[in-house]
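Okay, here's the structure, questions in a sec.
Every protein chain but one is kept in place in this view of the complex.
By written order: A, B and C. Residues from 1 in each chain.
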Amino acid sequence: MFDFILSRYNYWIYIILMMIGLYAMIGKKNLIKKIIGMNIFQTAIILFFISTAAKRGGTLPIIEHAHGAHPIQAASYVNPLPHVLMLTAIVVMVSTLGVALAIVIAIYRRYNTLEEDEILNLKR
Amino acid sequence: MEVVYSISPLLAMLASLMGAILILFAGERNRNLREFWTILASVVKFSILSSMAPLILAGKTIEYTIVNICPGVYLQFRVDAFGMIFALLASGLWIAVSIYSIGYMRDLKEHAQTRYFFCFAMAIFGAVGAALSANLLTLYMFYEILTISTFPLVAHKETPDAIKAGRKYLAYLLTGAAFVLFSIGLTYYLTGSLDFVAGGFVGGHGSRNLLRLLFITFMIGFGSKAAVMPIHEWLPSAMIAPTPVSGLLHAVAVVKAGVFCCLRVILYVFGPNLLSDLGIWLILAYFVSFTVIMANLIALTQDNLKRRLAFSTINNLSIIILGAALLSSNAIKGSMIHIPFHGFMKITLFLCAGSIYVKTHKELISEMDGIGRLMPFTMGSFTIGALGLTGIPPVCGFISKWYLCLGAIEAKQLIFLSVFLISALLDAAYFFPIVYGSFFKKPNGMNPRFNEAPLLVVVPIVVTAIFSIIFFVFPNAFLSFFKMATIATHDILGRG
Amino acid sequence: MSLHSPVLAVVIPLICAFLALLFGWWRKNLCYPITLVALSSSFLASLNTLHTVITTGTIRYHLGNWNPPWGIEYVVDHLNALVLGIISCIILVVGVYSKRSVEQELPEKIVFFYTLYLLLATGLFGIVVTGDMFNLYVFLEIASLAGYALIAIGEDGAPLASFRYVIMGTIGACFYLLGVGYLYIATGSLNMADLSQMLPELYDSRVVLVAFTFFMVGLALKMALFPLHTWLPDAYTHAPSTVSALLAPTMTKVGAYVMIRIMFTVFKPDFSISLFPITSILGWLAAAAILFGSIMALAQVDLKRMLCFVVVAEIGYIGIGVGIANRTALIGAILHIVNDVFMMACLFLAVGAIVYKIGTRNIYRFRYLHRKMPLMMALFVAGGLSVVGIPPLCGFFSKWYLILGAFKADKWIFVAVILVSSLLNAILFFRVIENVYLEPPEAGRSLEEIPTDEAPLSMLLPMFVVVAGIILLGVFSGRIIDVVIQFAIPPSI
Partner (left out) sequence: MRALNLFAVIITGIILIYGTQDMPDWADPRSPASTHVSPRYIEKTLEETATPNAVTSVLADYRGYDTLGETTVIFAAGISCILILRARRQER
């Protein structure tokens, strides 16, 4: 049992991070807090992906030795694919964040507040 | 049965579709051109249809397939004797009603006439399409086109009452259509086919109770259009529409299409054998008998002429369904010929009502005393129509009622024979006071001088009235309705 | 040429987006022609793709010439070739339409508008043709980002609606990405074809179950399936007319396509139908969506908002077809994707034209509209009747297949739901039709005095195309099924 928890604790930590982020996204009334939640959520996903790349005993996926000296062992380098995916995902998430902030600015200019319920009151 | 492949059903359909489009293009500015298209389309359509009649009378059917819809179901026309009766009736009366409409609408300076004539053409398109359909899905398509295109006609006056009537019309008919769609889906699920077969095709598929349910949903669906009680309420309300529309609704297209579909389902989907096996025909027969009697009793109490005629229509529609439900050969024949005969007589009556309205703006029977002296042609035609609906010779209504009564005897159902007879008595009871009052009572406050409606209005009335008499003397005159009904009956019963 | 057509369909709008920005800097009115050129070449490429798929079967295109599963692969089979063709057609049509409406509503932002418009098109096309799970995510985000921004520049409430859409959309996309991550942990692959081969052995793995759940929830958010539709009505109501007309037909339908793709290609039908009974849950949710959408639509007086709820209901139709999950119902669902793209485009384009001309969307202020815009209103009625399900307009035929499918699956309650919603739709559209056509004229003012003030040709022409599409799709639905759709359904169903 302890082994089981120990071997997966990293995933669990990210999942807890995700839950925090998700709660902020759907539960908070302040728009900026929602965006912060979104960021936490996305970061948790990035960490989750990266952690799948890990290999015990693996090192950076940069091939050091020259051709032909030893056959290259995949097991001795960590998995490069999740890193690549997350490089893309980080950019995507930053872009989302940027657009979200731009929209928040637009909202603030119109309503002079960032509290969702106050905005709804103003609209009424 | 020999099948002839021919494009003429499609051409007949295109005639009214093109007519409708041309009417739209002509628009309000070119009124004469627009009316010309209306008449031309109706004449072309009728002549194409009647050119097919000889083949039908020779016992053949005409087929034309447009496109596949789903496995085993095509968008397809198949003209058989029964469909031909209805198609000829609808397109033939369209000519009369078009001419009449032109006179009526111009005389009353109605608004939105382009929309009116467009929808009229579309309604006929739908009705004839339903008549020529080879299967339930094609039938449903044209049935819906008919329903939708009639809505603007019902609500034509655009007064709050008219809009309310239009809503009621749609509510009843679209709900009915939902039932129909349900039934068609179920039929396809059970049998994998939707093609009409004389004598029915659903037998042997599904459990008996499922088939009973199917029959009931079919009857609720199509019955809504045929104004079977208790789903008839929309029809009297729809009387608010201009009179030619009421004529179209009652005599030509809409309710007749409902009745036509009911008969299609009874005779070509279920078939007499299956229905008598399921025993459900008796329920249907009692149900419509109730409508037959009730509608006439209500008609007695109506003072508005058009409403009285509306209940008379409800009565006659149920008589037609009752005839088919009796499942005997004479009754089926009688109900089939009652479709066109009632059409001719009822349209005469409605056009008369319109003619009175055009001239005197009167709608209440109690105000019509002595009107026969003003409008002898109109009221003379009215008398012919009334006699016919009561079933008195020498008007064609007698023939159909005679066969219906024979059919009731043949089916050994004397109770339904008495239904026919009582209904005829009641017919007399509410028609003859009108005739009597208009000719023999003194008009109050009216100048009893000859003052007939415009020519375009009167001529169609007289023509349809004369036809009602001709059909008595020669039941096979012109269109051979009687012979077609015989062929259709033979097809249906001959197989079982 | 035909070999490259799927990728050309995606890349041409992308390149032209840069060009539009570049040339737009110099001359503002160059954007519109560039957009049209891009979209029409994209459309031609899609047609070519569709033709190739029909004649020679599935196209596999290896980007950068790396074999899958190592590289990214485009896989175009009958399903996505059809969706690609339809979507590119509508995007082009809306593009043609956009000119006047954008000039009126967003005069200052034409350049950026068209740039984003093309990027949105790129994103949607990319989602449809790709055969790689992660690539799909990237293009999903391109489309979504462009969508967020385009919605945010709408009328008064638009930024807030758009912000909510950002939040919900991001949750959806992140859930999808989580699903990809879980599948990656379980299999090590991102390629759809590769995954579908490896997954059957792992169907009892909890990782795969969770991945599947997250795909479904994420996509349900993206396609606005009840009860996760909450972002849609606000967002599409407040967006500029052209944007709603672009997003309402395409975005949700692409979401539905992805859902079908994942349920029946990445995962095998026996998993989605029996091992993990997502289809029955989906069916019930969709039935609720249909009723909810139709009833909520009844409560609206704003025509556009009403249509937004109709979109929610229409998504339900697709969902119900997928939920019933037999061959007939799936034909209905896919046919409904196709039909719905055209019907929604028709309705939203008409709303755009109404707003352009009279500046209100309140259906009780549509009096005389049939005098002002006779053609536009006639076309609107055609679209409305199609949604109601009047044959021979296309909306009927997908309903017909859905009803047949429901009968075959013995789900009579779904038949009832579909029929009831047709009636509710009838009330909806006849209410509008009544207000347009039958409102009695004001006292002392005859109808003849009201001048005709028809929408410009650049709006009418697209409407004609769309309505022609609605009629032709209806009449030839049997043919479309024979040639394309029947091959789009996995043979094991």
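What we mean here is this: a contact is a pair of C-beta atoms (placed from the backbone, for glycine too) under 8 Å apart; a residue touches a chain by one contact, two chains touch by 3 or more.
What you are looking at is a predicted structure, and each value in this text was computed from that prediction instead of being measured.
Although it is not drawn, the missing chain touches A, C when the whole complex is taken into account. The omitted chain makes contact with just one of the residues C:V102, C:A186, C:A256 or C:M344: C:A186. Of the listed positions C:I59, C:A146 or C:L369, the one in contact with the omitted chain in the full complex is C:A146. Residue-level contact of subunit A with the missing chain is found at 7-12, 15-16, 18-19, 22-23, 26-27, 51-58, 61-64, 67, 71-72, 74-75, 77, 79-85, 87-88, 91-92, 94-96, 98-99, 102-103, 105-106, 109-110.
Interface residues of subunit C with the unshown chain, by the touch rule above, are 14, 17-18, 21, 63-64, 66, 69-72, 106, 108-109, 112-113, 115-116, 119, 122-123, 126, 134-135, 138-139, 141-142, 145-146, 148-150, 152-153, 159, 178, 182, 184-190, 194, 198, 205-207, 209-211, 213-214.
Note that in this section only the chains that are shown with their structure count from here on.
In terms of their C-alpha centroids, the spacing between subunit B and subunit C amounts to 43 Å. Mean C-alpha positions place subunit A and subunit C at a centre distance of 29 Å. Looking at the complex, you find that subunit B touches subunit C at residues 66-70, 75, 111-112, 115, 137, 140-141, 144-145, 148, 151-152, 155, 158-160, 162-163, 166-167, 170, 174-175, 178, 181-182, 185-186, 188-189. The touching residues of subunit A, when paired with subunit C in their complex, are 18, 22, 25-26, 31, 34, 38, 41-42, 45, 48-49, 52, 81-82, 85, 88-89, 92, 95-96, 99-100, 102-104, 106-107, 110, 116, 119, 123.
Against subunit A, the residues of subunit C that register as touching in their complex are 134, 137-138, 141, 145, 148-149, 152, 156-157, 159-160, 162-163, 166-167, 170-171, 174, 177-178, 181, 184-185, 190.
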